[in-house]
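A single protein chain has been omitted; all remaining protein chains appear in their positions.
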Amino acid sequence: MEPAVQLRGAVTLLGRFPALAGIDLDVAAGEIVLLRGPNGAGKTTLLRLCAGLLPVARGTATVLGHNLTDRRQARSLRRRVGLLGHATGLYDELTVSDNVRFWGRAAGASSEDIVGALAACGLDGRLADLAVLSLSAGQRRRTSLACLLARRPELWLLDEPHAGLDQDGRDLVDGLVHRAVQAGATVLMASHDLDRAEALADRVVTVVGGTTTAGAPGAGPTDAAPAAGTPAGGVALVP
Amino acid sequence: MEPAVQLRGAVTLLGRFPALAGIDLDVAAGEIVLLRGPNGAGKTTLLRLCAGLLPVARGTATVLGHNLTDRRQARSLRRRVGLLGHATGLYDELTVSDNVRFWGRAAGASSEDIVGALAACGLDGRLADLAVLSLSAGQRRRTSLACLLARRPELWLLDEPHAGLDQDGRDLVDGLVHRAVQAGATVLMASHDLDRAEALADRVVTVVGGTTTAGAPGAGPTDAAPAAGTPAGGVALVP
Amino acid sequence: MFRDAGLVAGKDLRIELRSRVTLQQVLPFAVLVLILFGVALDPDRGILTRASAGLFWVAVLFCALLAIQRAFTIEAADGGRDALRLSGLEPGGIFLGKAMAIAAQLTAVEALLAVGVVIMYGTEVTGVPLLVATCVAATAGMAAAGTLYGVLAAGLRVRETLLPILLLPVLSPVLIGATKAFEAALGGVAADGWPWCGLLLTFALLYLTFGTLAFGTLLEES
Amino acid sequence: MFRDAGLVAGKDLRIELRSRVTLQQVLPFAVLVLILFGVALDPDRGILTRASAGLFWVAVLFCALLAIQRAFTIEAADGGRDALRLSGLEPGGIFLGKAMAIAAQLTAVEALLAVGVVIMYGTEVTGVPLLVATCVAATAGMAAAGTLYGVLAAGLRVRETLLPILLLPVLSPVLIGATKAFEAALGGVAADGWPWCGLLLTFALLYLTFGTLAFGTLLEES
Partner (left out) sequence: MSAPRPTTGSPATRLLGGLSLAGLVLLLGYALWWSPADVVQKDSVRIMYVHVPTAIMAFTACGITTLASAMWLRRRSEGWWVLGGAAAEVGIVFTAACLVTGSIWGRPTWGTYWDWDPRITSTTLLFIMLVGYLALRRIDNESGNAAQRGMRAAIVGLLLFPNVMIVHYSVDWWRSLHQTATITRLDPSIEGTMLFTLMLGIAVFGLVFAWMLIHRFRVGWLEERVGATGLDAALLERRAEAGVAGGAR
């Protein structure tokens, strides 16, 4: 079975800055992989790259069988992935349900999916008809989670999925992730909330200075690499 | 010694919605108090109220001796508090150091304070001259933390201070908070990252549905109240 | 593609319904511009009546600028661009959808301005068919070109200021054509006006096709 | 207070330095507006020359709109408003600072537009002292009123569209006064112009004082 994500010495530039300076990463289909690393390491950039939103300046990147060095393939990949990022991409004026409906429909979701997604994220009831701009931070987060859920992506890219959520919000995320994986999806997430994230993940990859290998570049997959200078090592947890 | 924060049945409306529906809260000077509670409970609103940014619809609110029901006093309070919120209030076009300098100067900080704040938040070196718009989430967070630090506020209002920060970023926050308290400041923070936050705090207050008492409003201070509907109880930890 | 267009247009119009921006702000602005011209071009000189066609279209142009800016402020809201690119909507559909929404609002603006011009500048209306045809063609052209350049400027934090200088030169032919056609119609010699109307139509078709094709490439860039 | 004003003005001008918005976008827009008028008001009728005073000020007005919008887009960036309210800067200082920055940019715009009008509309310049005095007074007035209303619109996500209809009516006296003064100066009877210039001055002083005092209250309305 082909790997969901396969990066080899992938380099991505933001401006002139190589935010990703040679990433080697393999994620098998159905796997849950956690990206960890210091601020500015390149986790968000890596996730956006895997979503086909950023060009590959050097090296190779294959996601769900799409070769990202080819713009056309990158574009066709996008509708198959779901990205939960720092920015939500919600329309402030519209209500929670309107937002979820719009983004869901855009990806061809059925009404049931949409209603289901709203319910699953605890957004039915009062909140459903509230304009997004009046939501609390966590409620916004739940809304974009619902949008992602409604799209039923094959590859989940979660940027700090637990951030801003309360306790059962976090349990909710874990539950959704597990269910998605059972349904055949693959999950790649970045988080600083290590206890929870590591518990959730099958495997931990450490990103530092835009590389998956602490220090020397391009030294093959580094899933069990020593997590240079980060408290708990990036050991591979196999549940 | 007067309490830093004293709320009695405080009610605040966002639009028509009573985001705060009767808050009773006492924070002694030099104390570190943690607000916890589900999403949408009203934590952020409460912090903004304590910053003098929101009007008190009912009840009384006294912060650092300023009676917030009086607009003029509320306004004069503001320069004495520092708020680290969901939104950063940074100028994207300006560099990190320009931002910290501007907000620091605005509050009458000396150049040493500003340089010190930058260094303390690990923003010297490359990052200092980077435009804010090109920062990573955590780096932004660090920048607004530096702005707050440069202002040397007497009351620190921290909304999810650990969110988005890496491990030593979080240690950094804890260190800054402790030092601030030693310097005589008071800290009121809201967080979902309970393990860390509870370890940092002297006392935990649970906010649910806009009240500090789960259920009936205005039932006196509830510092040791049962944390209705939240996983781990809001027990009072006294270090 | 047209399904996507409908989806996007519907979304934009729903947002308009909730925020009432066009209704409560763009339309009053239109009237204001007319008044400003009235104030600036001392009425006694009868300039207003004679130049009403031109003034009408300048006013429309400025309102269009406002409407287009608004249409892309919506999208520029945080991460909206990435969201659109991931959405799975066909770029062509997005383009048509937003263009339709903008056109709808412009039509309202033009209707109001027309009434305003007649009332305030005392213009007699003649050659209605030409007038209507011109409005339709011009609106389509402005909406198409506006959407194209709007998305160019969207996401930049200098949107408000960059859009005008990108868009206005491009729209100047529309201004010329529409003004000429209107003058012909109001001057009673509609025959002179139709060729201008044709120019407008070709302009509109040109930008509609180009936009539908090129929009994907545009969205792709981040 | 003036220290704060300097701080804020300096910050705004530094941002302008980095983004070059006025230089690369507002100024070309000014020229563009002149051309649009030229295109819309058929030049041969000599309307342009006769109405150049009015057109000049309408153009300035639109550019001012752009500049003010830009000045508050900067502040509206996320949470900027709360930050300002907590900053400890004196509201009066913030007001003066931003007004100063805006005035500086408007002056550049007016200089360019003046040259443009002279060249394109073939206006002969007479009564320079009155012209200059008018520009100074009008600029101060626009900057003051603009800052005042700009902060009202800032932070609202409908800024682009709301600001114009808040601001333009307020500025219409400036438009009238300045136009009249210019016509007088260009018409060669400067004497008729000075009273208008006086009106502008009072307008400016009025808004400057009011703004300095009321800005605090305005920052409140979030």
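Quick notes on this one:
Going by the order they are written in, the chains are A, B, C and D; count residues from 1 in each one.
Methods note: a residue touches a chain if its C-beta (ideal position, glycine included) is under 8 Å from a C-beta of that chain, and two chains touch if they have at least 3 such contacts.
A quick note: this is a predicted structure, and the numbers were derived from the prediction, not measured.
Remark: the omitted chain is touched by one listed residue; of A:Q6, A:N39 or A:T186 this is A:N39. Where chain C meets the missing chain, the touching residues are 148-149, 152, 156, 158, 162, 165-166, 169-170, 172-173, 176-177, 180, 192, 199, 203, 210, 214, 217-218, 220-222.
Mapped onto chain D, the interface with the missing chain covers residues 20, 24-25, 28, 31-32, 35, 38-39, 43-44, 119-122.
The set of chain A residues touching the chain not shown comprises 11, 13-19, 21-22, 37-41, 54-57, 208-211, 213-217, 228-230.
We take it that only the chains that are shown with their structure count from here on.
Greatest centre-to-centre distance from chain C is found for B, with centres as Cα means. As a whole-number value, the distance joining the C-alpha centres of chain C and chain D reads 26 Å. With each centre defined as the average position of its C-alpha atoms, the distance from chain B to chain D rounds to 39 Å.
Among the residues of chain C, those touching two or more other chains are numbered 19, 77, 157. In chain B, 86, 92-93 are the positions where the chain touches two or more neighbouring chains simultaneously. The touching residues of chain A, when paired with chain C in their complex, are 48, 51, 53-54, 71, 75, 78-79, 81-83, 85-94, 98, 102-103, 105-108, 131, 151.
Across the complex, chain B is touched by residues 4, 7, 11, 14-15, 18-19, 74, 77-89, 216, 220, 222 of chain D.
Taken in their complex, chain C has these residues touching chain D: 19, 21, 25-26, 28-29, 32-33, 35-37, 39-42, 45, 47, 50-51, 54-55, 57-58, 61-62, 66, 69-70, 73, 77, 157-158, 160-162, 164-165, 168-169, 172, 175-176, 179, 183.
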